[in-house]
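Only one protein chain is missing; all other protein chains are in place.
Then we have chain A:
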Amino acid sequence: MSYSSTVPQAAEAGGTSRGPARPPRTASFGRAVRDTRLIFVRCVRQTLRSKVAVVFGALQPLLYLVLFGPLLTELPGVAGFGGDDAWRVLVPGILIQLALFGAGFVGFGLIAELRSGVLERLRVTPVSRVALLLGRVLRDTLVLVVQAVMLLAVGIALGLRAPFGGIVLGLAFVVLLALSIASLSYVLALMTRREDAFAPLLSTVTLPLMLLSGILLPMSMAPGWLDVVSRFTPFRYVVDAARAAFQGRYSSAAVLEGAAVMAAMLVLSVVLGAHRFRRENA
């Protein structure tokens, strides 16, 4: 069988290509699940070897919580602020910030593996391509959950009072957000392939997104034009949804909108990530 040079990309296993001795789809699904577990376990072990990094990763949001939070409780008359409610606004914002920056940086690890040849070594094995992405992303999400729980504990100690169900729902938003941001971070890392190209791109993307999402102060305080701009960024909806959840307004428009935006973002980023990992020389 031969192909011409105009065929754009290599068709990948598990896809539409035909040929003899191809394992059935269910087998390749089973393989993907098993491989995801293998890669996940490997990644978790790597993380456990550098536990300090997990703590330090949560340090910046922790400082916001401890050194900036108390100021907000002293801001009476501003929408949603003043008194105890301040924590229910601030803590979800800080958690989303954690997801944005924590998961945003995971691409650096992949660039290191690209350089040391680990990724190529794995790509020569029959390992499921999707597992190479999902194993990592799930580890990143686990790390984030641990950090988020640490932050929540500090928040509660400082005076956060929120219904348990609301905290769990808010946390679910944070986890899904981390999942999609980690995927996107890996996509960017594989596209740039070098730290010195990845780092500036990352901060160019994350900083405006963070400011526009109303992580520190709710966007309801923003002047009209800023409010409009922020409605074009996905995080705005996720932050609002997490806040509504913390306030116990489970079926509010904010939660529903946030869930819809989150679902769309999740699908898009995982599909993008999977596509990128399946491509040649990913």
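Going forward, a contact is a pair of C-beta atoms (placed from the backbone, for glycine too) under 8 Å apart; a residue touches a chain by one contact, two chains touch by 3 or more; residues count from 1.
One rule holds for everything that comes next: contacts and distances are computed from a predicted model.
Of "Isoquinoline 1-oxidoreductase subunit beta", "3-isopropylmalate dehydratase large subunit", "Carbon monoxide dehydrogenase" or "ATP-binding cassette domain-containing protein", only "ATP-binding cassette domain-containing protein" is the UniProt protein name of the chain excluded from the display.
Within the full complex, the residue among A:L38, A:L158 or A:A259 touching the omitted chain is A:L38.
Touch with the chain omitted from the figure is made, among A:V127, A:A254 or A:V270, by A:V127.
One chain is missing from the display, and on chain A it is touched by residues 1-5, 7, 9-14, 17-19, 21-22, 35, 38, 42, 45-46, 49, 113, 116-118, 120-127, 280-281.
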